[in-house]
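My questions all concern the structure below.
The complex is shown incomplete by one protein chain, all other protein chains being positioned as in the whole.
Let's look at subunit A:
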Amino acid sequence: MNALNIQKGMSSHSAYDLRDPNAEIVESHTLAVLVENEPGVLARVIGLFSGRGYNIDSLTVAEVDHTGHQSRITVVTSGTPAVIEQIKAQLGRIVPVHEVHDLTVEGPSVERELGLFKVRGQGDKRVEALRIAEIFRANVVDSTLESFVFELVGTPSKLDAFADLMRPLGLADLARTGVAALARGA
């Protein structure tokens, strides 16, 4: 995670980060924000995004270190390179924020999301739904005679693809956790 040892508040200086700082291209970035788990800290992070007009495409949060009261917020955001740098700097400025990592530029990372899909149907559609679920390695976590709830873990695009296939087969309800991400390697 800390291979590049990027300090809180610094902009990313990866040797492989050859993006043009003035480009107007909107990019998607996954940020890992390590925060002190004190009351209101999530509101501070979310308030920063809404107050300054930045996008939140996905957000997950949970305490990851119970003794140290540290939580990890994973935010997927989008913006031009200049806006992304500004988001990181603004996040770093929040007092209870300890570290900000841009997983998109700091090196390879894994991103996973969990989705629960309720599919209603009978006959062929029901069989087809189960067949596709097997292909996607989704688990059946609830079953009735006319419905399944599938659990699927994967990248956001894998979950999108699964949802697209399930829609004509009777997708009735859908819950997604948002992205959790970690840097690859030791």
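Everything below uses one rule, namely that a residue touches a chain if its C-beta (ideal position, glycine included) is under 8 Å from a C-beta of that chain, and two chains touch if they have at least 3 such contacts; residues count from 1.
By definition in this document, contacts and distances are computed from a predicted model.
Missing chain, UniProt protein name: "Acetolactate synthase", from among "ABC transporter permease", "Molybdopterin-dependent oxidoreductase", "STAS domain-containing protein" or "Acetolactate synthase".
Only one residue in the set A:Ala89, A:Leu114, A:Ile132 or A:Leu182 touches the chain that does not appear here, and it is A:Ala89. Among A:His98, A:Arg120, A:Lys158 or A:Arg176, only A:His98 touches the chain left out of the display.
Panel shows subunit A; residues 9-11, 21-22, 36, 39-40, 43-44, 47, 51, 82, 85-86, 89-90, 92-96, 98 of it touch the chain omitted from the view.
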